[in-house]
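Now for chain A:
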Amino acid sequence: QDKTITAVMHSGLRVLDPIITTAHITRNHGYMVYDVLVAVDENFAPQPQMADWTISDDNLTYTFTLRDGLKFHDGAPVTAADAVASLQRWGKRDSGGQLIFDVTESLEATDDKTIVWKLKSPFPALLDTVGKQSAVPPFIMPERVASGSADEAITDYTGSGPFVFVADEYQPGVSVTYRKFEDYVPRDGEASWMAGGKNVKVDEVKWVTMPDAQTAINALLSGEIDYIEQVQIDLLPLLETSEDVTVETRDDLGYQTIGRMNFKHPPFDNPKIRQAAQMALSQEAVLATLIGNPDYYKVCGAIFGCGTPLGDEAGSDTLTSGGDIEGAKKLLEEAGYDNTPIVLMQPTDVVSLTAQPVVAAQAMREAGFNVDMQAMDWQTLVTRRASQSKPSEGGWNIFFTNWMVPEINSPLISPMLNGRGDAAWFGWPEDEKVEELRAAFIAADTPEKQKEVAVEIQKHTLENVLYVPLGQYIMPQARSNKLTGMIPSPVPVFWNIEKAE
Partner candidate 1 sequence: MKFKTRTFDDVPSVLEIENLTVRLSGNEKAAPVLDRVSLTIRQGETVCLVGESGSGKSVTSLSVMGLLPRGALEATGGRIGLEGKNLLELGPQAMRDMRAQKISMIFQEPMTALNPVIRVGEQIEEVLNTHTKLSTKEKKARVLDIMNQVHLPDVERIYRSYPHQLSGGQRQRIMIAMALILEPQLLIADEPTTALDVTTQQQILSLIAELQEKHGTAVLFITHDMGVVAEIADTVHVMKLGRIVEQAPVEELLRRPREEYTRELLQAVPSLTPRAARDTPEGEPVLSVNSLQKVYGAHGVFKRTEPTKAATDVNFTIPRGRTLGIVGESGSGKSTVARCIMRLIDPTEGEIRVADQEIATLSRRALRPLRRHIQIVFQDPFRSLNPRWTIGRSLVEGPLNMGTDRRAALSRARELLKLVGLPDDAVDRYPHQFSGGQRQRVAIARAIAMEPDVLVADEAVSALDVSVQAQVLDLLDELQQKLGIAILFITHDLRVAAQICDEVVVMQHGRVVEHDSAANVLSAPRHAYTRALIEAAPGRQWDFANFRELDSV
Partner candidate 2 sequence: MAASHQPASRMQWLFGAIALPRGWRLGAGPIIAAIVLAIIVMLSVLAPLIVPHDPMAIDALQRLKGPSETYPLGTDAYGRDVLSRVITGGRVSLFIGISAAIVSVMIGLLIGLVSGFFRMADAIIMRIMDSLMAIPSILLAIALVALNGPSIWSVMGAITIPEIPRVVRLVRSVVLSAREEPYVEAAIALGSSMPKILWQHLMPNTLAPLIVQGTYICASAILTEAILSFLGAGVSTEIPTWGNIMAEGRVYFQLKPSLIFWPGLMLSLCILSINLLGDTARDMLDPRLKKREG
């Protein structure tokens, strides 16, 4: 009898190319099927995974050496050429990767096992970037796959990781099956985050999607499934009574929920009005409505997230202290708000995004805004937020979204801190100050200096309302007690887990 883990994941797997998309579920899929050269451990430190490395003294040449026994799922050995092709494709899509390739002199395979990466100027964060587990990690694929276009999804799913993707049983958006890759040679040592020994202790892992949260919980309680990646917090009481199930948080950082305004159109082209809106908002109200149980959310004014090296809460008093409606009213009056309707986009088909708009709309109305909350599906929102038209003509004024904290915990990667107008993220702020501060951050060479700049950025962001951090929350997971040995990491990984009969 095969040992199978059935896991309910946070969303259905539809895109199988972990390079083309930033979707978390696809990244998680990537970690099942592919391995990486370098990976960060739980202390945020890059560790060798497929390869060891040496760095030249001038910090310009990185030499990676593949370890022995690496094989693709089709039996072919993993070569340096495969790795180079994979890194190059990755470099075309990942923003961190792009930054590295901007300063890359050359990247080549000098023999079957050696990769030499030469830079034009030092890039201190190279190993962190190559080893990162958020957004798009550089997964190693066969050269024939990786040499394809970076804009077209791959169709050959031969991987290098501990699990084999079972194509026959794949139903997009419904279920995906992984079998243990018998020829995978784990690294020695304890597994720690994405690094260390990836020892697979079951035969099969099956990810299924359950659109209905209660069904998933009932299925877990009745032993039909083993694991739920994210449990809706309001439903935790259903699980608490069971002795066969453990509810736990795997990842302490969690998510940051945010609001973003459109800088191009009135009234939010006026910083005062942006400030007024921000002042009206209360993190507590948003989080309490969204999450409910205070154990799972944290009021946090830090744009880089609380609990991260750069996190700092300067300038966020009104947000964290419950909002200041009176102050907002006053500010709004000073700014001469002319009652222009605020088009607030409300995606109704995404559970984790339904509360924020409603709470924000109420607060802003109380402060005197004329809020036009428009319900739509997420796809419509995604299309509409890309529109620079006037809000009355198919544009927008404000929307909300969530980020995983590792995606925004540094000015280098947080997309919302880009101040380059039309080239910036939706909302298109033109903000030279923030650009200067970001440059200063890249230039800063010690953690202390970096932190100093980060605090500046924090203050500036809240003052200019580049975006409104609305607090941090974590999603607990639930597992059957038959599963043991799951490692705590932001990405749910299925190595190291044992399943009792």
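As a selection rule, all candidates are chains of the complex that A comes from, given by their letters.
Here is the rule we use: a contact is a pair of C-beta atoms (placed from the backbone, for glycine too) under 8 Å apart; a residue touches a chain by one contact, two chains touch by 3 or more; residues count from 1.
From a predicted model like this one, the values you see are computed outputs, not experimental measurements.
**Student:** Looking at the complex, which candidate is in contact with chain A: 1 or 2?
**Tutor:** So the chain touching chain A in this assembly is 2.
**Student:** Taking the touch rule as given, give the residues of chain A at its contact with candidate 2 in the complex, in rising order.
**Tutor:** That would be residues 213-214, 232, 234-235, 237-238, 284-289, 292, 346-349, 354-355, 358-359, 361-362, 373-378, 380-381 of chain A.
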